[in-house]
Structure formats: structure tokens, C-alpha cells
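Only one protein chain is missing; all other protein chains are in place.
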Amino acid sequence: MKNNSVFAVERTWPQYKSLVEDGQTPILIPVGSMEQHGHHMAMNVDVLLPNEFARRIAEQIGGLVAPPFMYGYKSHQKSGGGNFFSGTTSLDGGTLVSALKDLIKEFVRHGNRNFCLVNGHFENSWFISEGIDLALRELKWDGITGVKAVVLSYWDFVDEDTLAALYPNGFPGWEMEHAGVMETSLMLKLHPELVKLEDAIDHAPPAFPPYDVYPPHQDWTPATGTLSSPVEATAEKGELLLSVCTKRIVTALKKEFADRSAVSAAATAAQ
Amino acid sequence: MKNNSVFAVERTWPQYKSLVEDGQTPILIPVGSMEQHGHHMAMNVDVLLPNEFARRIAEQIGGLVAPPFMYGYKSHQKSGGGNFFSGTTSLDGGTLVSALKDLIKEFVRHGNRNFCLVNGHFENSWFISEGIDLALRELKWDGITGVKAVVLSYWDFVDEDTLAALYPNGFPGWEMEHAGVMETSLMLKLHPELVKLEDAIDHAPPAFPPYDVYPPHQDWTPATGTLSSPVEATAEKGELLLSVCTKRIVTALKKEFADRSAVSAAATAAQ
Amino acid sequence: MKNNSVFAVERTWPQYKSLVEDGQTPILIPVGSMEQHGHHMAMNVDVLLPNEFARRIAEQIGGLVAPPFMYGYKSHQKSGGGNFFSGTTSLDGGTLVSALKDLIKEFVRHGNRNFCLVNGHFENSWFISEGIDLALRELKWDGITGVKAVVLSYWDFVDEDTLAALYPNGFPGWEMEHAGVMETSLMLKLHPELVKLEDAIDHAPPAFPPYDVYPPHQDWTPATGTLSSPVEATAEKGELLLSVCTKRIVTALKKEFADRSAVSAAATAAQ
Amino acid sequence: MKNNSVFAVERTWPQYKSLVEDGQTPILIPVGSMEQHGHHMAMNVDVLLPNEFARRIAEQIGGLVAPPFMYGYKSHQKSGGGNFFSGTTSLDGGTLVSALKDLIKEFVRHGNRNFCLVNGHFENSWFISEGIDLALRELKWDGITGVKAVVLSYWDFVDEDTLAALYPNGFPGWEMEHAGVMETSLMLKLHPELVKLEDAIDHAPPAFPPYDVYPPHQDWTPATGTLSSPVEATAEKGELLLSVCTKRIVTALKKEFADRSAVSAAATAAQ
Amino acid sequence: MKNNSVFAVERTWPQYKSLVEDGQTPILIPVGSMEQHGHHMAMNVDVLLPNEFARRIAEQIGGLVAPPFMYGYKSHQKSGGGNFFSGTTSLDGGTLVSALKDLIKEFVRHGNRNFCLVNGHFENSWFISEGIDLALRELKWDGITGVKAVVLSYWDFVDEDTLAALYPNGFPGWEMEHAGVMETSLMLKLHPELVKLEDAIDHAPPAFPPYDVYPPHQDWTPATGTLSSPVEATAEKGELLLSVCTKRIVTALKKEFADRSAVSAAATAAQ
Partner (left out) sequence: MKNNSVFAVERTWPQYKSLVEDGQTPILIPVGSMEQHGHHMAMNVDVLLPNEFARRIAEQIGGLVAPPFMYGYKSHQKSGGGNFFSGTTSLDGGTLVSALKDLIKEFVRHGNRNFCLVNGHFENSWFISEGIDLALRELKWDGITGVKAVVLSYWDFVDEDTLAALYPNGFPGWEMEHAGVMETSLMLKLHPELVKLEDAIDHAPPAFPPYDVYPPHQDWTPATGTLSSPVEATAEKGELLLSVCTKRIVTALKKEFADRSAVSAAATAAQ
């Protein structure tokens, strides 16, 4: 038995219960997507990466990782190529919101009070916010007010030095980082068997105009589905990203979840 | 690159597209749950088992496996112990229905016409039916009528001989098979690192009355969370189950998905 | 005026109020369906039977019967023939769930705390569960926690002796009991004017495979719409069923609703 | 067997099918409520009356009566006393809308094209409209456009002469006709066992101001729950109402449903 | 800066906060529609009129006016001509209900306890009621019970003398007052630049039968879209209407909102 697994579902329920019932153990929920990632990568990038970040973070902060969301919100043209690609498989906004709401409430029922939503798919962001807002509303109706949820996308923790190392020829912006240098480097480090870098196409980022059109002009997206060129990705860059982001996220979460014992205990008592 | 993976998300989108655009490749969607499985097993049993069945089936029928549903409908007292256990983490019925509806429609957009929902959690059954019904309704509105969905729970393919081999002292019934001999044997075969058989408690199945009560009488469920004793589980029994059920499911699906090329071609042409 | 009617709606509101405001009087809610029942019976079987069981039970436990649900969840091929028959008229799952939730909350507003959902249509089962779960959730938000709901299908109270008497040639299973010996016998006893036994077709139960298909293969269902042969139905068997099931349900409910005065009083006081 | 019943559920499905599949037989759906009706009447008035009107109309126009809605929208203070009375048991607006939408679509699936919603509860009106609008919208998506739905409340067919006969001392207005002379007279004629006229309270109609307040000022409603005095009700007035309204509704429906064969045939052909 | 504006959004938030945090300042919410108003008027009549009434009332009772609902429920044939006209732009019932529920809850979060919904579009009425009912329900779950909402349509405050002055040849009834003498007179007084009286068509009110049909018989509505003739409208009549209705509404609201300080204070304290 994996007695020390940070993946919550790899524990028995009595083990899990003893870890979470006092509300002190942070729960990390990876939120991903099934989405095309160019000609050179598998379609589970947005799940595998936040899941691995969550695993590393959990080990350092004493947290547990919940099963990831395998599917997320619709791919947006300017951040994921658009929802018209084969392979990209998405939920309506309302469905994602409801799923998050339901699950957070369940984890709170177990005693959990400290959450971190680890997002791996840009388009999920606002629906994660709404799901948490609705969960907190209903939890308040249950008389539970001591819940705290941190929402983050791992790439927002890349610092200036790392950016410079990753993109020596200039950073295209996070929205263009769809199947680009960052994601590809992380996959090369973690799952090289899911990357075929020789099939990556080198192209300049598309010059999107400052507005969106629906239905999208499909020819605005490069035919490969990538938004910036991945050809300069390396496993070493992936290692650097893992190291830098994990470290900075751990620091942030330690600060956010410090001194929460009083709150959690009070919240539990109030049930 | 895993060029031959049956897991859809381990392919690039162009690979996936070429496999599915004519609608001939069956898509298998495992539907699981995060649910307590007694003192002796991890809580991802209902995901791992249908996922593995789906993988084996897909290899034999030329199908692809979609990412599994990691969370399912609320645990029912008489089939999963009840939704009051710590660790058990469930969706509202409407959320599960919406998620299934959304995703089936997305896979159909890619060209897929043949689906198999591989259920690993008894309580999901009726919400899977409803999700498919709503998806077919909306697809009809899209002008797409050639979709076929098979729904199955792998245990329904256990035959009499296997039952006798599994339960030499008498079969307690499928509803009691929560973390019992069947599930535990399969896990011992596939994921022994997630089983701690020495912690399994030997007990008679509970004598549930012929009605349900809400909120449940928690003392109706054995304190362990199991509904029948797992102590006679063995990896050999697991091997037998995998072999028998996979074979019989493959036979059923080959029959259901045979001669579907005309339908799929017509459906695609109509888009 | 029917001063002693057990049908709640046959009372004036002051009479009703005095009966229910202390929460001691159980409310029985029949949940039925408009569904084809073969060539030999009317389509209100699933309403008339639970309504009559509820009436008899109410008389013995001092309960009141609420107006029945005239429509239920979609007919499933393996338990009701399938939702493709003319005459079968069903609600979406979400609608049935909402209706149950709304009404239970209203009855609780009147003071009621003890409920029995008397189901007459197999397919309703999981949506009844979900409706109650959502009602209890919202009632908790109202500060009301002392509500108890028993859910039962009358056929689950048939005992072994009665089964043997009903099916001397072997019991086909409850799921096959759609317009078969049990339902037809009850209708012959209670509403012979709605049965035309001479039009009943004698046929073996269909040999359904261990999976479902959507849209259903309509030819899996016997053309009559019945799932097992009703030709051996008699009014005497109906009388036996009424007697046995009513008696056993009454025993169960008396046990469940005993000693609830303290709970109800407290719940009422908390409003 | 009731071979000539106008109640659809009292037919076998083959009988029903042969009556409705060409879309020529109008379907009448009574929409009622469980609602307090003063100290002198049962709480099913709003179901029994439209059901009986529907029965009489169906006999004259060759229609079929569907099972009634037993529960309706929330009682409004100025037309039903308010939803705070014990006994009054109501659905949320969205639930009523969904139920109507679902059922109309099911009846259309059977072939029906001509509907009459026979309303017995004033508060249902706008939610019936919305339910029909949503049903027609979705039916249009199914490619079905030849559906016609007439919505009526029977009291709107009372003519001036009848009004004068009913209310020799002046008509208080339909909104005040909650458990007043009209409803009580109809019940005295049809269900005298559900009326206790000796318990009726004679009072002037309340002088409601020209606005509503939420939560309602409960003391605006007479304590009995009636909005106008029923003491002058008689079975003879009930007979007159039945006769006049039925006749006028029949005339209206014959006009609306005349010459619909071409439409229905075309609609059926288009499926 | 408009330091004395009664329009809430014309204040800074600190000004607004100081006005509303004790719950004493009534909030008036105009609820309108975008709807055709004949050949002679603009389509924002149902917004401009309740907005102006709200402004005048607010000035006299010390209230604040919230931004109006620019869109409302679907136009009904007998009160707005029908929802088939070009220009008429409506919300589904459920959307209007949700919007009202959301916004009332937000205003309550600010401290507000006294609301007046000023309706300018007949068809909104029942959906306003439902929206308020759902808001009050959820607020109760928040522990807030001291909220009071008055709902009114300004035309219900026209008195007999004014009616006689407006319609010397007989009052056609409020439902016929769609783009008729009342609305046109008010617009002539307030927004003559949006009226082209020379294009008004003089016609008798349509003789609607006592039932509705869906889809509507479009030829039941006069081709202009007006339901009664506006040709006798004058700015003087508008002035009279403004004066009479404002005065009477002010009287009503002063009564309803008097002595609410204790309630509000208690409600605020309970948060």
C-alpha cells in the first residue's frame, strides 16, 4: 500500500480521514483539459502538468492531491487555438462551474478547509472562480465560513530570469504559450514519450487582432494548432520551470495556509 | 511518442483525427468515482478498473479510450456504503448528466459515432442513461442521428462459472460487491500496491431492509465501508475476471459496432 | 364532507393543518408514470397501484396520502419496454428531481417531518433519491434537520411464499415485471374495468443482453410492450399481493416512524 | 375495459396510438394545484374542476384527456390567498415550466398536434405560456412546426347572463373568485361530499391595495383563506356554469381545431 | 458631481454606502422591456416610464433608483401585441427570474432592506414575483429575513377620476393599454421627441377571444402593434397621470416603509 502517497485516492478512507478531518491538510485540485497541443504533443498536457506541479507542491506543504479534472472549458482561439479542432473536447461553462461547486462542497464535508486549484488550462480561469464563489455561497448556507481557496496557474509563477532563459529571442506572452516552449519543455522533462519534437513546426506567433470573432475565423490559428513555436523547448528548460514554479508556489501556499488551525478548528466545531 | 496508444489523449490531434474522422473507431469512456472502498483499498477503484477494462477492450476492437470520469454520482448506501463516508466525493446528478452530454457531443463533433460507456460505479447508471438521452436529443437537433452508445458495467459480464469460482461459499449479489471479492481481486491483479488485504475485515453482508431511508441510518452500513467480505480475494480471481469479462464485452461490442460504416459515413456526410 | 379521508386533498386546510402541524402524521407520496402496459391494460397502472397501497398503508399508520405524481421518468427498455412506445409519456430526470424537491419542501413547511415515497415505476428510483437529497440539503439551509424520508417500491416487499404462489413456473425477476403477473393481478383485483385479459399475449420474457444500447434496438422489446407474460394473472393473486405487501410495509413504516415525536417537536420549535 | 373512455390513460397503448397517431385528436391537459380553498372545501378543487371540464369537452370534440397536473404554481395572495397557508403545496415556476415542456414534447412524439391546456388555477397562467413557448421552440428544432396549443381558464367563458345569475348582488371579479360562489357551486354540483357549506364564512372581499408585498402581509388575506363569500353557492349555479362554459369552450375549440388535418398530416410526414 | 442624484449609479460608492448601509433608504428598481409600441412611438417606453416614475417617487420618499432592466419577459399577444413583432426583444422567463434574484441579493449585501419594483411592462409581473420569492428564500439561508419588497405597476394607481379624464369615451381596460392613450400621453409629456403622433393609427381595440393560442394567430393583433387607439393622447393627460400616480404610490410606499428602522437594524446586526 502506498502509505505515503500524496494522491488522496491512493489512500484508504480511514487514512484519508485521519489526514483531513481537522482541516489542516491542504487539498490541491488540478484542473486540466483534453485539448490539441500541436503536431508534436499528446492531448493531455493540461492535465499532466498541473497534476505533477500539484504532486510536488503537496509533498512540500503536506498536502493531498485530488483527482484532476480531465476536461475543461472550451478552447479559446487566442489561448488554445479554438474549439473547432479535432481532439479538443470541452465542457460548457455551466457544467464546469457545477462540477467544481459540487466537489469543493464534498471535500469540505470531509473536514477540509484549505484548497488550492492548480490550473493547467488558461480558459478554465473564470469558471473556476465562479465555481468557488458558488461553493462558498452554499457552504455559508451550511454554516461553514472558514474555507479558503487559492487559485493559480503555474505559469504565473515564472520569474523574469526564467523567462529570459526560456525565451532568449523574446517572450511571446502567456496567451501564446499554447504548446510552445514552456509546455513542451515541461513535457520533455516529465513525459518525453508523449512528445515528438521532430514534428514540431517552427512558426511565428499569429498576429491576432485586438478582438474576437464567433464563429472563429479558423485561418487565424496556425494550422498546427500551436500558437508559438516549440522548437526551442528542452528538457532542461522543463526542469528549470518545474523547479522555479514549484518553489515559488510552495512559498505562496505556505504563507496562505499558515496559522489556519484556529479557523479550521472553529469551523469544524460549528458543524 | 506512443504511436500506438489506445488512450486518445496520448495521441497528437492529427493522429487522433485520422483515426476518428470517419466515425468507425469506437470511443470507450470509463465512468468512475472517488469513493471509499473499505479499510483495505484505495479510493480510485471505480476509476482504475473500468479504465483497464476499456484499455483491454479497445486493443481488441480497435477503439480509443477517452479520459475517465474521476468523479461520479453519490454513493448509495446499499451499493457503495452511503455518501456520508469521508473520502467519498460525488457529483450531483444534474452535473454528471451535463458533463456526459457535453462530452459525447464533442466527440461526435470529431466524427465519432460509436460509443461505449464503461461504468465502474453502480450509482452512475441512470445518470449515464439520462446524459446519453440528452446528448442524442441535441445531436438530433444538429441533424446527426447515426450515433450509437452502448452502456455497460463490466460485472454484468461475469458468467455463472466465474461466479462459482469467485464465490465458492455463495454469491452475495452485485449490489453487495462494494470492495468485496470481485473488486479486491481485480485490484490485487492490477494494482497490488493499492491493496492492503491484511487490513480487510471479514464480515457477513449487511441485511438491508427492502427500502431506503434518507438521511441514511449510518449504522446499517458496516463500519468498514465494505458491503461484503473481501478476504477471499486473490489476484488469480482478478485475472479470471479480467479475462472473462473482457472477452465477453469484446464479443458484444464487435456485434454492436459491426456494419456501422454505412451509418457513420452517411452521418458525416450530413454535417 | 369526507371527514376521515386519508387523501390529504380531500380535507379542508384547517383539518389538514391540525393533522400535520406537529409533524407526527406520515405523508405518503405515490410516484407513478403514464406508461404503456401492454395490449391488455390501461396506462395508469403505475399511478393507481402505489396510490392504493398508499391509501391502505395510510389507514393503518395514521398517515395522509398526497396527490400522486401522474408522470415519471423515462421508461427503460429493460424494465418498461423503452421510451419509444406511443402512450408512454415521461419527464426528463431533472424535472422529476425538481418537482420532488419542491413538494417535499412545501410539505415540510406545513410541519410534516415523516415521509414515505411509494414508488410504482421502477425507473423513478434514482431520481426520487436525488430529489430527496436536494430537498434535505435545502431544508438544512432552512435550519430544518429532523426530516426522514422512506423510499420504497411495493414489489420489494413481496416475500418468498408469495413469489412462489404468484409464479408457480418460476419468477422472471422484478425488472421483467412490466405488465406481467404481478401488475395485472393487482389491476384485476382493484380495477378490472381497466384490464382486458383476453388481449394479453403469452410470451417468454425477452433475453436481454447484459448491456444497454441507445437509441434502443426496438426489436429487443416484445411488440406488445409487456416484458413477461401476464396470462396467469388473477384477482386472487392481486388480493394476496395487496395483503402481503401492505402488511409488511406497515410494519416497516411503524418501526421507522416510531418515537419520532421528540425529533419533530424539536424541529418545529427550531423554525 | 373502458373502451370509450376519454381519459387517455384508461386506454391501452394500441387503442391510444390508433386514436392519436394522425394528430387529429385534440389532447386536453388539465393544470391544477393543491391549494387551500377555505374552511368549507377540499384542497383539490383546482384539479377536479378543470379535469371535469376537460372530460365534458373531450366528449364533445372527440378529444382525449391527459392526466392532470396535481400541483401548480405558488398561490398568490390576491388570487389564492397566498402561499403561506398550510395545505397549499406548490412548485417553483421553473419546475412547472419544465414539466409542461417535457410532456407536450412527449405527446407530440406520439403524433398529437392539437392541444388544449385547461387551467384551473389562476397562478399557473404565465408558466403555462412559458412552458408551451419552450416546447414549441424545441419541437421546431426537431423539425416539427405544426403544433397548436390553446390555453384557457374555464371561468373566462362565463358570459354576462351567467354572471348576473351567479352574483345577483354584484360580481367581485375573477381574482376574488377563490373558493367563492363559482368554485363552490361547481363543487356542490360535482363533488358535494367535498364541500361543507355550513362551515363557509360570509365575508366581504378583502380590499387589497393596488400593489403586492413580499413576504406578504398575511393579515391582508381573510383568515379563512377564501377571497369572497361562498355562502350563496348552489349546485344549480354549478350546473349552469358547467353547461355555459362547456358549450362555449367546445365552440371555440371546434373552430380552432377545424381544418387541421392537412397541417397534421404534413407535420407527421416531415418527421 | 451630482451629489444629490437619486440615481444610485450617479453616486460614488462611499456616498452610496453611507446612504444605504443602515437599510433605511428604499431602492426602486424599474423593470422594463424593449418592445414595439406601434407606428408612433419608440421601443423604450416600458423603460423610460417606470424609470421616471421611480425618479419622482425616490425624490419624495428619500429613495435611490437602481439601473433599470432594459429587457423583460416575452410580449404577450393580449397585452403587448405578441412576441413575433420585429423590434420586440425579450428574455426567457427563467433568465428574468435569475437576474432579479441575483440583483436583489446584491443590494441586500450592501445593507438595503426596502425595495420597490416599479414595473413598466405587464408581462413581467409573475416573473418579478418568482424572482423575489427565490431571492427571499436564499436570503433566509443567509440568515437575513428583514427584507421587504413592494411590487407595483404604475397604471394600477390611476384612480377613477383620472380614468374618466383620460378616456372620455370609455376605458378599454389596462391590458389594451399597449401604446394607447396612457402610454402615449406620458411619452408626449416626458419624451415628445420619441413620439410621432401623426403616425398613430386610430382603431378599435381588438376583440380577443377568452383564450390564447400558441403560436399566436398574428392577425388577431392590429397590424400597427397597438392594442387601443392612441390618437386622443395629450401631454396634459400625461402630466395628470404622472401627478396622480406618483402621489398615490408615494403614499403607499411611505406607509409600507414606515417604522422599518427596527427591522433593518436587527437584520443588519444579524449578519
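A, B, C, D and E are the chain letters, set down in written order, and residue numbers restart from 1 in every chain.
Just so we're on the same page, contacts are C-beta pairs under 8 Å (C-beta built on N, C-alpha and C of every residue); 3 or more make two chains touch, one makes a residue touch a chain.
These numbers come from a predicted model, not from an experiment.
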item: Partner chains on view for the chain not depicted; value: A, B, D, E
item: Absent-chain contact - pick from E:G62, E:G87, E:G143 or E:G173; value: E:G87
item: Omitted-chain contact residue, chosen from E:F53, E:F107 or E:Y154; value: E:F107
item: Residue among E:A99, E:V213 or E:A235 touching the omitted chain; value: E:A99
item: Residues belonging to chain D that touch the chain removed from view; value: 140-141
item: Where the unshown chain meets chain B, residue by residue; value: 138, 141-142
item: Footprint left on chain A by the chain that the document does not show; value: 73-74, 76, 92-94, 97, 123, 125-127, 129-130, 132-134, 136, 148-152, 156-157, 209-215, 248, 252, 256
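Following the convention adopted for this analysis, only the chains that are shown with their structure count from here on.
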item: Fewest touching-chain hops separating chain A from chain D; value: 2
item: Partner chains that chain D and chain E have in common; value: C
item: Copies chain C and chain D touch via same or different residues, half shared test; value: same
item: Pair from B-C, B-D or A-E with over half of its contact pairs in common with D-E; value: B-C
item: Chain A and chain B, separation of their C-alpha mean positions in angstrom; value: 26
item: Centre distance in Å when chain C and chain E are each reduced to the mean of their C-alpha atoms; value: 46
item: Shared-contact residues (touching 2 or more other chains) in chain D; value: 92, 94
item: Graph class of chain-chain contacts, one of line, ring, star, complete, other; value: other
item: Those chain pairs that satisfy the touch definition; value: A-B, A-C, A-E, B-C, B-D, C-D, C-E, D-E
